[in-house]
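Missing here: one protein chain of the complex. Every other protein chain is in place.
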Amino acid sequence: MIELTSTPIIILAILGGVGVALPVISIAMKERGTVASYGIVTLIALFASIGYVLYQLALDHVAPAAIFSQDVLADDAFGSLFAIAMLIVAIFTTVGSFSYMKNKANPSVYFSLILLSTIGMVLVAYATDLVMLFVAWELMSIPTYILVGFLKKDPISNEAAIKYFLFGALASAIIIYGISLAYGITGSTNIGEVIQGFMVLDANLIPIGLLAVGMFIAGFGFKMGLVPFHMWLPDAYEGAPPTIAALLAAGTKKAGFAAALRVIVMGAVALSLDWTLALGIIAVMTMTVGNIAAIMQKNLARMLAYSSIGHAGYILIGLSIAPFSTIGIQGSLFHILNHAVMKGAAFIAVAGIVTALAVTHIEKIKGLGRRMPITALGLVISLLALAGVPPLNGFWSKLMLFASAIDAGTVVWWGPWLAVAGVLNSALSLAYYGWIIRKMYFEGETEKRIKEPRAIIAVMIFSIIFMVTIGVYPEPIIQFTEFATPAINVAFTP
Amino acid sequence: MVDALFLGIAVLTIVSAIAALEMRSLIYGGLALMGTLGGIAGFFILLDSPFVALFQIAVYVGSIAVLILFVIMLVKSELIFQKKEDPKRRYAGIALMLILMICLGAVIFNSGLSSITTEEPPVDYKEIGEDFLIYYWPALIAMALVLAGSITGALILARRQDAVEDEQRTD
Amino acid sequence: MEYALLQAVFLPLLLSPLAYIIGRKVGHTAATWFTFGLLLYCTILIITASIGGTYEEHYPWTELFGEFGFMLDGLAAPFAIMIYVLCTILALYSKPYMLHKFHEFFKEQAPKPVYQSDGTVLESVSLEKFVNRQSGVYYALFLVFSMGMLGTVLATNLIEFYIFFEVMLIPAFLLIGFWGDHPRRRVALMFFFWTHVGAVILLLGLLAIGLNVGSFDFADINETDIPPGILLAAAVAIIIGLGVKLAAFGFHIWLPYAHGSAPTPISALLSPAMIGIGAYALFRLIVEFLPQTYADLSIWISIWGVATMFYGGAMALMQDDIKRVFAYSSISQMGYLLFGIGSMSTLGLAGAEMMYISHALGKGLLFMTAGVLIVHVGARHLSKLGGLAGKMPITAVCAFIGALTIMGVPPTSGFMGEWMLFYGVLETALEEGDDLRTLLFALGLVATVLTMSYILWMFKRVFLGKIPENLSKVKDGSWYMLAPMMVLAGFTIVVGIYPDIFLQKIMPYMQGVLGG
Amino acid sequence: MSNELIDFVIVSVALLAIGIYGLSVKRNFIRMLFAVEIVINAANLNLVAFARFLPHSGGQTFALFSIAIAAAEVAVGLALIIVAYRMYKNIDVADFRSLKG
Partner (left out) sequence: MATEIIATEGDAMFAWLIWILPFVAALIIPAVAKVSKLSTGRVAIGFAAMSAISAAMLFPMALEGHEIHSQVDWISAIGLKAGVLADPLSIIMANVVGWISFLIICYSTGYMKGDKDIVRFWFWMMFFIGSMQLIVLSDNLLQLFFGWEGVGLASYALIAFWYRDKAKHHVGKEGRTVLGIMEYYSPTHSGMKAFIMTKVGDVMMLAGMFLIFAFAGTFGFKELLADTAWAVNMSAEGLLVPAVVLLFGGAIGKSAQFPLNEWLLEAMTGPTAVSALIHAATMVKAGVFLVARLGPLVFALGAAGILVDQFFEIIAWVGAFTALLLATQAMVNPEIKKVLAYSTGSQIGYMMMALGIAGLSEQFVDGYTAGFYHMISHAMFKASLFMAAGSLLHVVGSRFMTDMGGLRKKMRKTYAFMWAAGLGLMGAPFITTGFWSKDAIFAAVYESGNEWALPIFIIAVLTAAITAFYTTRMMGLVFFGKESKHIEKMESEGHHIHDAPRSMWIPYGILAVLTIGIGVIGFSAEGGIHELFTEYLDESFGIQTPHIDVEISGSLGFLSGLNPIAVGASLVAFAVGFGLGYIFYIGRWVDPVKFINSNIFFYALHKVILNRWYLNAMIYWGFVIAPLWAARAIWRYFEKTAIDTGMNTGLERSVRFGAKVVQGTQTGVAQSYLFVFGAGLLFVVLILLI
């Protein structure tokens, strides 16, 4: 029986309570509450949650690394890391929404859905049972379907939601199918037991195990934006309200990785077959497709969407060589955390631009450096961090990922090639990040400054500080990721 | 050995699944879908899980299918009838379907699954309840939130008029 | 002297916002002198720190990637000194040049007055305000750029090295993008892209070394015998990555664009100071850390060097734009550096480092000359210049000294670099009885004649011959421009006559490297 | 039990393939919803079948979860259809292609 004071339960209680209460309050107040009031309530809940996570960490109530418990949830550092990332993203989204949601309908439901989705993301990371994982996964997904289509009068928002929904539904079904197979051959839905089961699997049942892993890759890969399960992603990110795109790109995507880390990697390691190369191939495909497609984009949100596909590829490097290098998963975790902040900040900046200027077309953000200096600066820094330019945080996590790939070179021949593909893609990505910077700073010299939404500025300043500080002194986060890394190498390496 | 009942339900399920997708009229398609869902319920009964079967019938046939039918009625009548599909896409889809069936089927068929049979008695319903309350209780809460979220969200989306007009993006 | 290097590296970074504010609130002259003073202070710090033996500072950093340190040893000190000396005097030089540029830009793109519907002016920006704001940004970026270059040569950790290596690109990218010449945007991107590609390839090599050793600290790497596993691949990756930085033949294409388009003070930093850092890295990473691999690859480095020497020289002959001449000349000079680095001999390596110093001085002078021409003549195409020696005598003299330095004619420092470098190549050729090296030596000497040809021809077309009629009213540059040039010109001659200033530090290091 | 596990699994695989076929060919949103339902039911069938043959209660429990969540999903999907229909007077997904490239 899981303790009632453990982190996931408390988060579930706080956020769930507030999330359900918000629409009720709204109806009770006859829908007269302002955006800010709902937003502040949401923020308080989120800050309380993040505070609790940190409190638990500080008091060492949290188990190190990823553990497998007899319960459906485990209060471990792995989950805490994701929880922090998700909650930061949720805070970003909420703050960004202050200005974005102004004069839009149904703010209470909007914030409530954000909260519910956040619970889902957090619980995905904490889940140690496939059923819990699946329910959390749906709790994360279903509100986002609605949020993506939240602009009811906007056809592209609806179109994005429909595409996203269809993919999501299929992916959920595939996940259930995968779970059913895994369950069928191991007789349990507890992840720990499933992995134990995998390790002692009959040789003639192994193909079923692989089938299950394949379905997990497809199902979770859809959220992560892995090629070839990425097709919905640019459309949905472009069509969604940019704040929600931030939530998707920075939050739900990471939950996909949390699930993948717990389930795919662990399971695959347990199966001890040559599955790593498959992930490696997907990683290279993913980053290449994402970066190449991003180059010619005209829409800022869409470009960022493709870039986030590319980043999924980088993160996958760490996963694919997890058994061969100690820093692979660490790098992935670090990059997940970083990417949450970087991509979140970038999308919130887009939200700011949309709020202030109602444009997302790259040609139309000329001279943004003069029009909205702080937003533009935040965007530039997050773009550079995404490109992995030191001394920003993105550099360190990419460094660790590439380092792990090279480190793995002593075991598997293709390890360094992952790193080569990674660095070349990283360099290629600079072309389109640089393009945005060029548009913002080197053109449109005659623009005038306009007022920037204050909430956006707050997010920008926070993320700039975060990115630069971590970039200059990454040690604490590296330590933390080390603390949070599942100890698979010791346990499962054949 | 496959018995006749199983065979009958299997044929019913698969044929009505295909019919649900291929019937010209959406309404008949919806009815055929109910056939599929009912067939699945039948399988559940075959598998000695009447509780799940009843739940299936209650939720799916009783509510979801009806909901779908309502929506079908709601939209314009010409939309109910199928438009012509792109033949290329259709053939590609059929090919994909067959390949998937053959590949996955072959994998499963060649694996150790094919030899599994059981003579043990089915699990007691009470165990399901215990599972829910003792082991899966956080998941249950989470599911409650899912349902709450989806219902409020769906309501908000489906609601016709809003207090404040949405602004549309200009570009 | 505690924290001397920390100050020298990070003061410019930390005070760069102050430079911006001063530029904006007080004016560009104040910003100029502030930048100059700050850099001068830092330069003095470095010079005092470099007197005496190796000087090091260490600070805790990450556990995984090692500690954060600075080191001034025989290799780093000359590089560090040259970089900051150049930065310091270029801060002064920038003033008139950038002022010229800002005025040009003001005409082109100043915000047009905003009129209200009734015709009254709602808003307009005065020239002075525009200039002050621009110069604030310029000097802030300038300081960051300086800091990036210095950090690279002082770093004691592979990752730290890489960070600085990349950090200097960003301000350079922005400087080119903001104030470069047409097509500045494309060039800025191209510059950023290519150098970044080089850097990431380098990163792969660095990672391979660091992971093989198990530590990224220079001190540890130096002590450990690196297992030969993927050593060759790592070395090749490093060499290719640095080859891009050095603009060696094959990877040089970004350089003519970048140097041609960058605002001239920045060209004068890019070419002499920045790209040569690739050579520093070759010394540190290949020669010092991977001696065995270095021995295997040195001949290829030499060949690449000779190819670069000839190619850069030949292409420089074909240019009409004076800054592109210098750009190709830089490529050619980087060929000399590569050639020297491939020499496998103490004197050759020391010569290559001297060559960096002399290239910094000489090419700095030449680029500054180009800047004077751009500002005071308004032309940069050789076909439109001529006979200016009489009109701008001091510039001509300084340019001539710069030209001599590049040609390697005594008593300029160029000769001191060149003879040691060539001797080093010959020494190894004789020791190994290697005919290929002997041939390379001969070819290298021929390349010096080529160098001389394009430099002299350039000089003739700019300063000698008949003067075009439209240039008859040209005046010499202002003292802000001339004084820095004269300082460099004096410096190159002093080093040329008394190279011990640097060689005292360089030789023991090189002996240690090759002896060990 | 006279029926073997493999029989149920094969039926489930067939339904899965049919569902994917429906999703990748059909243009009508509602029909695509049908296909989704078919896939989910295939998975449920699998779950219950495995639960019976293990025997273990977890599968059934999961099937219950999955049925409930499928219901929630369908509700959201229908809401989206209604919104789309209101805007376009059309529920043909293949015509929703303004986002591309």
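The letters A, B, C and D name the chains in turn, as written, and every chain counts its residues from 1.
The definition used in the following text is that contacts are C-beta pairs under 8 Å (C-beta built on N, C-alpha and C of every residue); 3 or more make two chains touch, one makes a residue touch a chain.
Bear in mind that the values here come from a model prediction, so they are computed numbers and not experimental data.
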item	value
Contact list for the unshown chain, restricted to visible chains	A, B, C, D
Which residue of C:L347, C:V487 or C:V513 touches the chain not shown here	C:L347
Residue of A:I2, A:I217 or A:L401 touching the missing chain in the full complex	A:I217
Selected residue (touches chain absent from view) among C:W33, C:W419 or C:Y480	C:W419
Candidates C:L18, C:A219, C:A233 or C:L317 - the one touching the absent chain	C:L317
Subunit A residues that touch the omitted chain in the full complex	162-163, 166-167, 170-171, 174, 207, 210-211, 213-215, 217-218, 221-222, 227-229, 231-232, 234-235, 273, 275, 277-278, 281-282, 289, 292-296, 428, 431
Touching residues (missing chain, whole complex) on subunit B	89, 92-93, 96, 99-100, 103-104, 107
Touch list for subunit D against the chain that is not drawn	20, 23-27, 32, 93-94, 96-101
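Operating definition for what follows: only the chains that are shown with their structure count from here on.
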item	value
Subunit C and subunit D: spacing of chain centres that average the CA atoms, whole Å	64
Multi-chain contact residues (two or more partners), subunit D	5, 16, 19-20, 33, 44, 49, 51, 53-54, 56, 58, 61, 65, 69, 72-73, 76, 79-80, 83, 86
Shared-contact residues (touching 2 or more other chains) in subunit A	131, 135, 138, 142, 145-146, 149, 152-153, 184
Touching chain combinations (by label order)	A-B, A-C, A-D, B-D
For the subunit B and subunit A complex, residues of the former touching the latter	104, 107-108, 110-113, 134-136, 138-139, 141-143, 145-146, 148-150, 152-154, 156-157, 162-171
Residues on subunit A engaged by subunit D in the complex (per definition of touch)	130-131, 134-135, 138, 142, 145-146, 149, 152-153, 155-156, 158-163, 165-166, 168-170, 172-174, 176-177, 179-181, 183-184, 187-189, 234-235, 238-239, 297, 302
Subunit B residues touching subunit D - in the complex, by the definition given at the top	1-3, 6, 10, 13-14, 17-18, 20-21, 26, 29-30, 33, 36-37, 40, 43-44, 46-49, 51-52, 55-56, 59-60, 63-64, 67-68, 71-72, 74-76, 79, 82-83, 85-86, 89-90, 92-94, 96-98, 100-101, 104-105, 108-109, 113-114, 116-124, 127-128, 130-132, 136, 139, 143, 146-147, 149-151, 153-155, 157-158, 160
